[in-house]
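With one protein chain removed, the remaining protein chains of the complex are shown where they sit.
Note that the chains take the letters A, B and C in the order they are written out, and that residue 1 is the start of every chain.
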Amino acid sequence: MTPSLHLWLIPILPLIGAAINGFFGRRLSRQTVSAVALTFCGAAFLMGLYVAARFPSLELPHAEYLGHWIRSGNFMVNFEFYLDQLTLVMLLVVTGVGFLIHIYSVGYMWEEGGFYRFFSYLNLFMFFMLTLVLAGNYLQMFIGWEGVGLASYLLIGFWFTKDSAASAGKKAFIVNRIGDFGFLIALFLLIKHFGSLNFSQLFSSIAQQPAETAGVGLLTSIGLLLMVGAAGKSAQIPLYVWLPDAMEGPTPVSALIHAATMVTAGVYMVARSHVIFGHAPNALTVVAIIGTLTALFAATIGIAQTDIKKVLAYSTVSQLGYMFMACGVAAYSAGIFHLMTHAFFKGLLFLAAGSVIHAVGGEQDMRKMGGLRQYIPWTFMTMTAATFAIAGFPPFAGFFSKDEILARAYEANPAYWFIGVTTAFITSFYMFRLWFMTFFGDYRGREAAEHGHAPAHGHGHGGHGDPHESPMIMLVPLMILAVLSVIGGWVGIGGRFEHFLSPVFGEGATAVATEALSRSTEITLMVISVVAAVLGFYLAYVLYLKRPELPQKIADSLGGLYQAVVNKYYVDEIYGDLFVKPLVDGSTRILWHGVDQGVIDAAINDTADGARHVSDSARQMQSGNVRSYAGWVAVGAAVIIAYMIWMGVR
Amino acid sequence: MLHLVLFLVFGAICVAGAINLLVQSHPISSALSLVVVMASLAVEYLLLGAEFVAAVQVIVYAGAVMVLFVFVIMLLNAGVEERTKGSRVALILGIPGVLAGGLLVAWVLIERTGTATVGLGALPGFPKTIGNLLFHDFLLPFEVTSVLVLIAIMGAVVLASRPEPKNPEKES
Amino acid sequence: MVPVSYYLILSGILFSCGVIGFLIKRNIITIFISIELMLNGVNLSFVAFAAQWQHLSGQVFVFFVMVVAAAEATVGLAIIIAVFRTRETLNVDHVNLLKL
Partner (left out) sequence: MNPTLPVGADYVRILPEIVLSIFGMAIMVLDPLVDEKKSQQLLGGLGLIGTLAGLVSTWIMAQSPGFAFWNMVQVDGFSVFFHVLVIAIALVLILTSYEYMAVQQLRAGEYYGLILFGLVGMCLMSSAVELVLIFISLEISSISTYILAGFRRRSATSSESSLKYFLLGSFATAFFLYGVAMMFGATGSTNIDAISAALNSGKVPLLAYVAMALMFVGLGFKVAAAPFHIWTPDVYEGAPAPVVGFMSTAPKAAAFAVLLRIIFEANAPGRFWLIWLSAVLSMTLGNVAALVQDNVKRLLAYSSIAHAGYILVAFAAKPELGAPAVMFYTAAYAAMNVGAFAVVSHLANENERYVTLENYAGLGRSSPILAGTLTIFLISLIGIPITGGFFAKFYVFSAALQSNLVWLTIIGVINSAIGAYYYLKIIVVMYMREAREEVPVLPIPLALRAALALTLAATVYLGVVPGRMLTFVQQSAQQLLQAEHTSAREQVGNAAVPRATQ
């Protein structure tokens, strides 16, 4: 029996912070509010470090039982926390990056109204995220899962006076609901067939079952449903639509929730459920295909975006696709590795983008930036590190993790690898496009301002003259993350990271990797991916720095395709027309105007009485008549009697 | 035989009263038709031996309750009803629904209980036996009806009394 | 000897007439009278079944139904008066402020 680490403290600490700021924040000064938020979030991080320090002495997996929660017959759910290598990685990433983003937010949000509210939500988010990560059973995980959705909804809609922000929050919430219900049904199926949601019990009983190789069996359906959940949370096809819109929230939120932590919950969940997926190869294939397609699809959309945060949003979707691709080929540790490095560099990219936006007074359109290198050197440098990292240049962090994934994908199926490399090339291209457009050339912001274009997103930052560097409190987190973006990948050299995680995912998953591919193949693949990255860099250099008139020409010659990309393949419109509109219309026409008078009466009026009754029927376009209601009751009764008699006679 | 004849005669009166209730357009006529129905029902009860019920039917139902109806009709000075066309659902779905449901139930009743017969005064329900049941086995429901009656009194007081005229509400 | 089903059919006819009355009558009071007709139909069923099963309890039920009907009548007529006060109409088709 290993000693108790009081893991429950880790999620509870931010919750206390959230409660203090939420209830009393209004009366506290900004200094106190930020001190409270930072203290409790930092304490959680320290707890994480403490756990890491004690880690070697623990008997793994380490479970802590807190008390029983629900008992219904044989089915029991406890409050319990579960710690293994996978948890530890997630724990450190979430608390560490989360803490840095908290620090950054103090600077970023200083001028904003609702300061205390923001930090209260942020801490609340940390609480749910840590609950999710540390959960010892699926139900507890689900609580965290829904909770982060809720917190993200609150944070996206933070600037609630903006209509777009409000509707974006709503969209995120509803799309997530669809995913959540996939997850929920999967949970029901697990309860029904295995009678437990506890990870250890569940996995050990599943492990005894034979794998479902053909058709859609129970485990395959569970896997697919879990994937629906993951796709909703982690913005995969077809549920990715909410993430780009979610950029309406404050930038630190995008960094924390929509890059580093929450959106990776889907990947974590799939990795956590690797036993289920391991027994359902068909479901795993679906995961791989969805991941691969999303990676490519989102990357192509990223090319045409002009809003700096939107580029990063699509890039996030695409990178998450990589992680699912990794999970889909059973290279879970590679996926988690990429999750970690991605948290560093994508968190950094968002924070740096925030710093840029801050510098140019709230402008997010890259066409109105340019030449910022000289104004904001620190931001530039950190962003450079991140850009090289995501593009996959060695020795930056992204190189190692992406390379790992691509190698494993090649081994599973060269088609995945090919799409992966193509995506890497596109990624490199649009990231350097962003880099060049933002930091090189001449500053284009002034002309725009003179032409009377008020910054579209000016929430409190407006009224700046020249771009200016952000305060230190924002720069320090950037620097730390920049360092991590450079060196963070080194832990993976020589398969060390994989080896660390191997107790979780089993030896088989890792051992094969190193042996199956010969050294030469591996190096060839590595070289190809580096070449792809360099090509992307070069293309972006030519198009956006050397000959900036070219892109327009290309766009003109491509015509329709480019339009489609600019409009994100019209997915939003299609969804709107296909699902939302019919529902609302149906409700309006069919039920609102009453099945009663709307359909039946209108039909009768039209045919029998003709135009004379049009005005009359308009007046009578209303139900609310007691006799009609009684008519419905009578018909209902007749139908039920008929049914019951039929049941009886049968 | 006598039983059957009596049943048929009063049954016919009963149905005629019910149909008259539907056909009449003045509420008073409908109310009086209901009295006819109730009275002939009382006879049917007697045929089945339910003496007490028959008596109560005439005294309480036809007597007291219907008087209340007639009183309210007079109070509100209700006239001949207008033939407004407020609901077509009631006509187009409701009536066929009722007829279909009624026929189905009738079929069940004939088909499944058709063989049992009852004689004249089959189950004599004297006040004494009824009283024994009422104040013993059905004591609780009997007592509980007092709550029901209390509610009815309160309801009548609340709803029918003239509302205090402060702040007359202007609602459309 | 009369088949029980005769009584039951008569009761069914009365009940159905009551339902139809609810559907076709416009005057609120008449609608309410139709409901009373339905209850009367049910009462006949109770008495008939009581005779069939030789259970006196069926007749006791009739007694309870009458009490309930009386209470309902009191409240119902009070509600009708209240509606008449605010709306000046007894036509149920005109009582349709609340709809959709």
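As a convention for this text, contacts are C-beta pairs under 8 Å (C-beta built on N, C-alpha and C of every residue); 3 or more make two chains touch, one makes a residue touch a chain.
Note that the structure is a prediction, hence the values are computed from the model and not measured.
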Study note, to complete from the structure: Output for the hidden chain's shown neighbours is A, B, C
**Study point:** Contact with the hidden chain (one of A:Ala35, A:Leu92 or A:Leu189)
**Key:** A:Leu189
Review point. Which residue among A:Pro14, A:Gly107 or A:Gly147 touches the omitted chain?
Key: A:Gly147
Review point. Among B:Val35, B:Val72 or B:Leu133, which one is in touch with the chain left out?
Key: B:Leu133
Exercise for review: Extract the touching residues of subunit C with respect to the undisplayed chain.
Suggested key: 8, 15, 18-19, 22, 28, 31-32, 35, 38-39, 41-42, 45-46, 48-50, 52-58, 60-61, 64-65, 68, 71-72, 75-76, 79-80, 82-83, 85-87, 92, 95-99
Review point. Please identify, in ascending order, the residues of subunit A that touch the omitted chain?
Key: 68-73, 142-143, 146-147, 150, 157, 160-161, 163, 165-166, 169-170, 173-174, 177-178, 181, 184-185, 188-189, 191-192, 583-584, 586-588, 590-592, 624, 626, 629-630, 632-633, 635-637, 639-641, 643-645, 647-649
Review point. Residues on subunit B that touch the omitted chain in the whole complex?
Key: 105, 108-109, 111-113, 122-123, 129, 132-133, 136-141, 144-145, 147-148, 150-152, 154-155, 157-159, 163-164, 166-169, 171
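The criterion applied here is as follows: only the chains that are shown with their structure count from here on.
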Check your understanding: If you tally contacting C-beta pairs, which pair wins, A-C or B-C?
Key -> B-C
Check your understanding: In angstrom, rounded to a whole number, how far apart do the mean CA points of subunit A and subunit B lie?
Key -> 66
Review point. Using the average of all C-alpha atoms in each chain as its centre, how far is it in Å between subunit A and subunit C?
Key: 61
Review point. Where the centres are mean C-alpha positions, what is the separation of subunit B from subunit C, in Å?
Key: 5
Practice item. Quick one: which residues in subunit B touch 2 or more of the other chains? Key: 85-87, 90-91, 94, 98, 101, 105
Check your understanding: By residue number and range, which residues of subunit C touch two or more other chains?
Key -> 19, 23-24, 26, 92-93, 96-97
Revision key, fill the gap. So, in the complex, the side of subunit B touching subunit A is made of residues 85-94, 97-98, 100-101, 104-105, 108
Check your understanding: How about subunit C: which of its residues touch subunit B in the complex?
Key -> 1-10, 12-21, 23-27, 29-30, 32-34, 36-37, 40, 43-44, 47-48, 50-52, 54-57, 59-60, 62-64, 66-75, 77-82, 84-85, 90-94, 96-97
Check your understanding: Which of the residues in subunit B end up touching subunit C in this complex?
Key -> 3-4, 7, 11, 14-15, 18-19, 21-22, 27, 30-31, 34, 37-38, 41, 44-45, 47-50, 52-53, 56-57, 60-61, 64-65, 68-69, 72-73, 75-76, 78, 81-87, 90-91, 94-95, 98-99, 101-102, 105-106, 109-110, 113-119, 122-123, 125, 129-130, 133-134, 137-138, 141-142, 145, 148-149, 151-153, 155-156, 158-160, 162-163, 172
